[in-house]
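A single protein chain has been removed from this complex, and every other one stays in its place.
In this document, chain identifiers A, B and C correspond to the written order of the chains, with residue numbering beginning at 1 in each.
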Amino acid sequence: MGWHGKILRVDLSKGTCKAEDLNQEWARNYLGQRGLATKYLCEETDPKVDPLSPDNKLIFATGPLTGSMASTGGRYSVITKGPLTNCIACSNSGGYWGAELKFAGWDMVILEGKSKKPVYLFISDDEATLMPADDLWGKSVWETEPTIKARLQDPQIRVTSIGRAGENGVLYAGIINDLHRAAGRSGVGAVMGSKNLKAIAVRGTKGDKPHDPKAFMEATVAGKKVLAENAVTGQGLPTYGTQVLMNVINEIGAMPTRNWREVQFDGAAAISGEAMHEPRKSDGKANLVTNQACFGCTIACGRISKIDEEHFTVKTKPEYWHASGGVEYEAAWALGSDTGIDDLEALTYANYLCNEDGFDPISFGATVAAAMELYEMGAITDKDTGGIELKFGSVEALTTLTELTAKGEGFGKEIGLGSKRLCEKYGHPDLSMTVKGQEFPAYDARGIQGMGLTYATSNRGACHLRSYTVASEVMGIPEKTDPLVTDGKAGLVMAFQDATAVVDSSGLCVFVTFAWSMEDIAPQIQAACEGDWSVENLLLTGERIWNLERKYNLSAGMTAKDDTLPKRLLKEAAKTGPAKGKVNDLGKMLPEYYELRGWTTEGVPTNETLDRLAL
Amino acid sequence: MKHVILGAGPGGVIAAETLSKQGHGGAITLVGDEPEPPYSRMAIPYLLSDIIDESGTYLRKNPDHYEKLGIDRLQARASGIDTKKGRVALDNGKELPYDRLLIATGSSATTPPIEGLDGPGVHHCWTLEDTRHILKSIEPGSEVLLMGAGFVACIILNGLVKRGAKVTAIVRGPRMVRSMMTETAGGMIKRWCGEKGIRVLTETNATRVTHDGGLKVDLDNSETMNPALIIVAVGVKPNMDFIDGSGIETDYGILVDNHMQTNIEGIFATGDVAQGLDFSSGGRSVHAIQPTASEHGRIAALNMAGVPATYKGSLLMNVLDTVGLIATSFGQWQGAKGGDHAEAVDEDHYKYLRLEFEEDRLVGACSVGITQHVGAVRGLIQSRTRLGHWKKRLVQDPTRFMEAYLGSTQPVG
Amino acid sequence: MIRALQIEPVKCTGCLQCEMACSYEKEGVFNPAKSRIKVFNFHEEGRMVPYTCTQCAEAWCLHACPVDAIRLDAETGAKIVVDVLCVGCKVCTIACPFGTINYNASAGVVVKCDLCDGDPECAKACPTEAITYVDADWTGLERMRDWADKTANEQPQA
Partner (left out) sequence: MKITLKLFALLGRYLPKDATGNEAVLDLAEGTTAGEALHHVGVPGDLAHLVLVNGVYLAPSERSGKVLTEGDALAAWPPVAGG
């Protein structure tokens, strides 16, 4: 079927749950998940809405391949207007929750209004019920999930929930499912918290069936073979996870360090994927316990770590001595390189806390890094921090702030608002390493030029997951391009953006694209769904989704002025490495990009473009 | 060597098959007093529900099954045993000589001493013959008075409801299935029955039944009913009257040792009639349940065939489907002396689980609404597995029993 | 040569491809809730453990079945539920001490692993060889048997 054709609409203000038919025409035009839910959001809400008001909506959406045998077919996305960026927010997560929603017979859940009291939603196949959550409010994700499972007496129930960060309005609060998989970015968890919705628990026993089972099995078996035989998806990712990048990116001089003052981090090796495999000096055990897959994934890049019990961060806290989701590259970078910290165990602990209370380690780490710079220059004082010595490299500062941010206490409250608001408050807006209010991920745009354009034009604010040109510029996937030149990058970014929009709307994980081309993906979608899902139509769909998001942002008040980078990347040259002396040359790439997109010089899609895309 | 097996229920049949497989070289005679091929009482509710026909209740489906294994079947009822001469007296006047005897005569449904309850229109639901009577007596809209709310009463409810009967169940005691479920679980089942349109009256008894122009039942709550049919399901008792004077030791049932042998050499007993080793208490109990009958049958037959086999005791366990609500109980579900427990109750969703521990070992359990992996509860109890740190986790969430089972018995980390 | 499913938890990544393959083969839909093999996630230990029927020699389910609905497949050694004979009484589900035969309420019968006629889909779908179908002698069967003895209601004779 691909789609069940059924969506669940929950009015939290009225306390009602209703089933309704999926708009099949929209499904044909927007595929699913990211694209389809964005269409719903655009049709149903005012783009100028206050993200944290009851008028904003929060959509949990699966793709047609979610809950299927396609490798990585377990993703879901949360779509809403983001409080961190005031742009469209779309955060994607793996784990098992998305597939479970599909097995319960639903394509998506639209949540509107605001509950008077804390509630959680329990979906058991066709039945959806709002349950009181007064006693869950104030609890972490790690308490909420097992409590709900025990209360409903079914260990097989899957839960997605917010921790205290989402309740406390941390603007980059995420939504966490299966204890450590996150719809992490853009503050979707804060929106959930603003609606007094603590969690969505799902048990699905109805299952799912592709439109053409025989063709689907053939296509997915072929796809899995490609992943298994590819060195990246078959060996590199399962063994080292995304953390294999730490040394690569550092070596090419694109490792943002100490709030992007530098582009190489001398502690990179100590917090790298390789280091996670090494026996620790202290107890002889490796930080990494095993790799883990999300639902349906035959790559299995997830890191499961265990912190050294003797490490000072957890020595007196046995509740953190168990295994859980370890650091991925972005988290290791933000919590580590960006703050100048090279203590892998401390980063793992901070990462645990981010999962436990549901907030994005990228935005959090980057905000701490900005605060450290402000502190070192004297713009923030001990009085502001409550006595925390916010020096680069201070493990104590990082772990204390992680705990305070989770709880919404002290200086943690300010850290919880993100680096843009922090830097504005303390008089140095230029030191906020953000685009559209969202913190950068782990690739310096001076050493990887294409990523500058990626960040500047990303519809959800600075992000690597909207067009991961690192694949081409650094790793040579699908073809090697020079990271230090701007030629051809506009087209590259655009192609990556459109293809990623397709993958994000399908139920698949974007990591498949390290091995799969659209030619590998199309037959799987085609067999799962009715309609025309040729490569050509898929790419057109991707472009349509991108332009729809752009339209939403323009209506929300964004302009071409927001498609920019912080001064540091445009004016301060890299000090070391291959990019030494270089800044990001966004000015060269952006006009070319607008033109390729069929947008005006003001970054507005022309009528011709809109017509072509049936928008 | 002549092997005689009295009773053609699961215990008797499995014993006969086991003897046959052992290749003892002698004769096997399986004696049953009902005309049908050996069948299972466990299947009767499904006959009532029209899921199967009578042949669906048969223990073995192949008509040649017994013949092929060299098992002679004889329809008769034992009326006495001469242990000196090694002969069983039958109700047809014949005598059956034996070298080894297995008493697997099972149990019968009992009738409480209530005036008029022995008249027409009153049936048990224990045999195929009973079932035929019931099926003849009810049609859509018929009012049925079910006396009893125990295991048997509960499992036949679905069939009665499905046939369109309007059922009122009365029970003397304060709750349903009190012999296998806790108060909370019994209450849940009662509420569920109510939701399915079944009237359940606890602490209620019939005082008199009259038959003038249809059934009339007086209840002690001063209500009077005119049911089309009364089904009596208040309990069972071992069928062992015929051994009176034989010298075979009895208590509640026939006492057997851990080889399933009675006090008299060469005479064994199994199943509902046997009072054998109780896994939980270490004493001897009658566990009138299907798994015990089949285990008993196998162990007894091995010993009869000269293959020494020692029984470790039967574990009380039941699974109950009350109009779709599934409940189980295992072992010491009421708790062990000095033990502790974990409990989860979700009245809204009809879910319940109680685990009983002795130190860090599971010794009993009782559940409602849980169908997946329940066998692992038995596994944990019967292996006397030390749960270690899993006990704490089970106290927090008893529904993680399958993980606890794997975590305690498999290499998980 | 009888073959058996060999399960090596250390290799399992928890992707659930086995559950999908099983439910697809047996039920015609992707539906882990109806899979005969189940992966248990031991989060705190960082270990995923696939588990299904070991087709034990004791065959508790088979012995407990009151209506002869569980049969031995002589070729594969699998204990197989004959759907048309199963009345759904669930006695086997409490009798099996491994918890690997379960009641499927929507079908009204019990379900268990039947080794897919000697070509188990779970093993074929496993991307990491955590589940393989190998000669019975090679498996951890000895360990399983030890445990079965511990659980058995019959004492091993000296």
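Here, a residue touches a chain if its C-beta (ideal position, glycine included) is under 8 Å from a C-beta of that chain, and two chains touch if they have at least 3 such contacts.
Bear in mind the structure is a predicted one, so any value in this text is a computation, not a measurement.
Novice: Among the chains you can see, which ones touch the chain that has been omitted?
Specialist: A
Novice: Would you mind spotting which of A:G105, A:G236, A:G336 or A:G507 touches the chain that isn't drawn?
Specialist: Residue touching the chain left out of view: A:G236.
Novice: Based on the whole complex, identify which of A:I477, A:L540, A:A560 or A:L615 touches the chain you can't see.
Specialist: Answering carefully, the residue with contact to the hidden chain is A:I477.
Novice: Of the listed residues A:Y76, A:F103 or A:Y329, which contacts the missing chain in the full complex?
Specialist: Of the listed residues, the one touching the omitted chain is A:Y329.
Novice: For chain A, which residues lie in contact with the unshown chain of the complex?
Specialist: 230-232, 235-237, 239-245, 247-248, 251-253, 269, 273-275, 301, 328-330, 464-465, 468, 470-471, 474-477, 480, 482-483, 510-511, 514, 577-578
Definition applied: only the chains that are shown with their structure count from here on.
Novice: Central chain, going by Cα centroids?
Specialist: C
Novice: Report, in whole Å, the distance between the mean C-alpha point of chain B and the mean C-alpha point of chain C.
Specialist: Here the centre of chain C sits 27 Å away from the centre of chain B.
Novice: How many angstrom lie between the centres of chain A and chain B, each centre taken as the mean Cα position?
Specialist: So the centroids are 57 Å from each other.
Novice: Would you pick out the residues of chain A that each touch at least 2 other chains?
Specialist: 156, 323 - these are the residues of chain A that touch more than one other chain.
Novice: So which bits of chain B are touching at least two other chains?
Specialist: Residue numbers touching two or more other chains: 372, 402-403, 413.
Novice: Give the list of chain C residues in touch with chain B in this complex.
Specialist: Of all residues in chain C, those touching chain B are 9, 38, 40, 42, 45-47, 49, 51, 60, 63-64, 66-68, 85, 87-103, 105, 108, 147, 150-155, 157.
Novice: Which residues, counting only chain C, touch chain A once they are in their complex?
Specialist: 10, 13-17, 20-21, 23-24, 27-34, 43-48, 125, 127-128
Novice: List the residues on chain A that touch chain C in their complex, please.
Specialist: Where chain A meets chain C, its residues are 67-69, 71, 96, 99, 103, 156, 179, 203-209, 213, 217, 224, 228, 238, 289-298, 300, 304-306, 322-324.
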